[in-house]
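The structure follows.
Left out: one protein chain. Kept in place: all the others.
Coming up: subunit A.
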């Protein structure tokens, strides 16, 4: 397992948003802080676990919260942002974002 740098994470985010048609938040500080969290997740677990959620550290159990998580698209549609506020809808681009309810079932958490 190689380590990821911040540049690697940035490239990952750009590739993912392009491939999946997701829009990255305009708020650079917010995105930078999530990118730091993603890098830390990758370098400790070996995958990009959602940095806003607790991980089991087992890729199978965490698979639905590997970024972009399984709830991302629905959350962007319903709330205009993903759980972390990393990906947003066009309408939410310039709003100050806050936490949204977690769509993931409680029982899936450690």
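Please note the rule applied: a contact is a pair of C-beta atoms (placed from the backbone, for glycine too) under 8 Å apart; a residue touches a chain by one contact, two chains touch by 3 or more; residues count from 1.
We take it that contacts and distances are computed from a predicted model.
One chain of this complex is left out of the view, and of "AAA family ATPase", "Extracellular solute-binding protein", "Bifunctional protein PyrR" or "Glutaredoxin", the protein name its UniProt record gives is "Glutaredoxin".
Annotation: of A:2, A:21 or A:98, A:98 touches the absent chain (contact as defined above).
Not every partner is drawn; the one left out touches subunit A at residues 30, 33-34, 36-38, 40-41, 51-54, 84-86, 96, 98-102, 106, 109.
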